[in-house]
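A single protein chain has been removed from this complex, and every other one stays in its place.
As written, the chain order gives the labels A and B, with residue 1 at the start of each chain.
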Amino acid sequence: MASLLNQIGAVTALNVRSIPQRAWMSIASIVAVALTIAVLLFFLALAQGLTRTVEGSGSDDVAMVIRSGSNAELNSVVSRDQLTILSSGPGVMQRASRPLASGELLVIVDGLKRSTNTKANMPFRGIGAEGLALRRGVTITQGRMFSPGSNEIVVGAGLIREFAGFGFGETVRIRGSDWKIVGVFEAPGTVFESELWADVAVTQSLFNRPNAYQTMRVQLASPEAVAPFKTWADADPRLQGLEILSERAYYARQASQSNQFIVIAWVLGILMAIGALAGAVNTMYSSVATRSAEIATLRIIGFSGWAAFFGTMVEALALSMMGGILGILIAFVAFNGRTTSTLGSGFTQLVFKFDLSPPIVITAIVMAMVIGFVGGFFPGIRAARQRPQLELAAQ
Amino acid sequence: MTDLFRLTDVEKSYTRGKEKISIFDKLTMRIEEGDFVAIMGPSGSGKTTLLNLLGGTDKANKGEIEFDGKRIDNLSEGQLTAWRAANVGFIFQFYNLMPILTAAQNVELPLLLTKLSPKKRRDNVATALKIVGLEDRAKHRPREMSGGQQQRIAIARAIVSDPKLLLCDEPTGDLDRTTADEILGTLQVLNRDLGKTIIMVTHDAQAAKYAKRTLHLDKGHFVESELAA
Partner (left out) sequence: MNDRALMWKNLWRKPVRTILLVVSIMIAFLIFSGIISFNIAISTFNTLPTRMVTLSKVNFTQTLPIAHYERIAAMEGVAAATHMNWFGGYFQDQQSGFLPVFAVDPETYFQVYSEDLQIPAEQREAFFKDRASMLVAEPVAERYGWRIGQRIPLQSNIFTNRNSGNSTWEFTLAGTIPTPQGSSQSGSVLIHYDYYNETVTFGRDRIGWVPFLTKSADLNDQVAAAIDGRFLNSQDETSTQDEETFNKSFTAQLGNIALVVSLVVGAAFIAILLIVGTTMALAVRERTKEIGVMKTLGFSSERVLRMVLGESMLLSFLGAVLGCGAAAGLLSLASGGGGPPIYFAPIVLVYAAIIALLLGLVTGLGPALAAYRLSIIDALGRR
């Protein structure tokens, strides 16, 4: 075994020394692998960023109430009466002897996307007095919270970064009324950072939707309190047609949108990998061809075919790994952590960051290894089959 | 007999690094039409350079080279190429057939440079293969043939466009004696029956015997002066 390792080492050293003879081909296959990996990572990081942001938005101990079968808040309805009943449910937390619950109404207003200068759908959320308290991790970083009953808006920091029209201190005119942006809030890694918040009562009246709510959030004592709360609500005929689930579960359901990016990532990634593979196989065949005399000589001396096979394999893996690492570097420099936005499942813009998490990076490395392995396999077999011919060695 | 080649005061030198290597200094010679000349000499005597100059694959630094009464030393690269296509057939030591083409296609190659009709081309190829006695190998590829057969295909390729001149560079250098004798016999027939002028560079004194005369080259000069003009 040790002797085979030595042999492989010797053959690999020969391979490496002959790389300059096909420097351009080697560079070409490294770059091809790198670009493949970069494209794969682009869409995976996009999907990951989207998933994390959506999934990271929900709490386990907040119950979310929507109309059964509504796939988006926009077409959900919860009445004022239902809201009142739900606020008195079991396990609902209180603050200053008022239930920690928020009936909410989401409408869509136009903002201007900075990068393309085109109109885009902004989520304008009317929240109850306890809406802010219900969302942990949200902090007002500039200005102040809107005052109840006034035409005031607070805006998410992510929205401000990506969209124009709702800057701090600005006044915007919506449906014949002036609204003042009085604060900016941060809610890192959640969908809320791409929202506008205002008082729900004012929103209802100005958008001509009196007493209409779409969703309701209820702060419960603990994550375990969600199930009893749901059981209680299901038993009440006045609450028929409502679905209750934890806020986390609700957002986990919304996150399935990113699956389409994962599909795109793998379709493009695999297609490009086949292309890059062609480069790797050609490079390795050419490597074996230029070294056929050397390999023949080694075989005469007594090196085994395995050594020739593994020597070729090691070279192929080294090239594809270099490509993989280059691709990962490109991804880190070019887009990791960059902010982008797309139309989310709620039909409104969702701001999120490309997220190159360790599992994704490992996926990329595995992909590069697979390209190297397949790319080295058949040329490796050809190298192993090189017969110890004297006439070749003599050249 | 008229002169096919007339070389006057030909000079040829190379620079290798900073060193200038003179191959020919005022070389003068003539070769008559219908001649079969063997050129012998040690390595570095200028045999191959002479063949290159005669075949128009290299240019002299000075002096005149006349072929069939017309100067070729002042032709441009492109004109020389066309001249070669029309007048010279080449036979190399290692045959230099195209591995991807069949025997017949290899023979046909020079005819791509002519305006002959496909039918005429096929006839010419068949004739050339017949002359070298390999009609039955038309569809074979070079690696399916022996060295001697490959060289006969190369000869067929050299004569297919009916040039006046055949230039042979060690045509039997890679062949065994019996095969070499067959090849040289074929060349002799081409010279005698078809009137081809043949200039053959060789190391092999046995081979040289097939020629009408032998020139010995040493350090850029012909040793037997009576053979040079």
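Heads up, the rule we're going with is that a residue touches a chain if its C-beta (ideal position, glycine included) is under 8 Å from a C-beta of that chain, and two chains touch if they have at least 3 such contacts.
Being a predicted model, the structure only gives us computed values, none of them experimental.
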| item | value |
| --- | --- |
| Visible chains in contact with the missing one | A, B |
| Full-complex contact with the absent chain, from B:48, B:127 or B:188 | B:48 |
| Given A:8, A:39 or A:242, the one touching the chain that is not displayed | A:39 |
| Touch criterion as defined above, residue of A:128, A:279, A:324 or A:380 at the omitted chain | A:279 |
| From A:18, A:70 or A:142, residue that would touch the chain that is not displayed | A:70 |
| Option from A:22, A:52, A:135 or A:217 whose C-beta touches the chain left out | A:22 |
| For subunit A, residues in touch with the removed chain | 22, 24-25, 27-29, 31-32, 35-36, 38-39, 42, 69-71, 74-75, 107-110, 113, 115-116, 118-122, 173-176, 207-208, 268, 271-272, 274-279, 281-282, 285-286, 340-343, 347, 349 |
| Residues of subunit B in contact with the chain not shown | 14, 48-49, 51-52, 55, 57-58, 77-78, 81-82, 84-86, 88, 90, 92, 96, 98-101, 105, 108-110, 112-113, 157, 169 |
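Just so we're on the same page, only the chains that are shown with their structure count from here on.
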| item | value |
| --- | --- |
| Euclidean distance of C-alpha centroids - subunit A vs subunit B, Å | 71 |
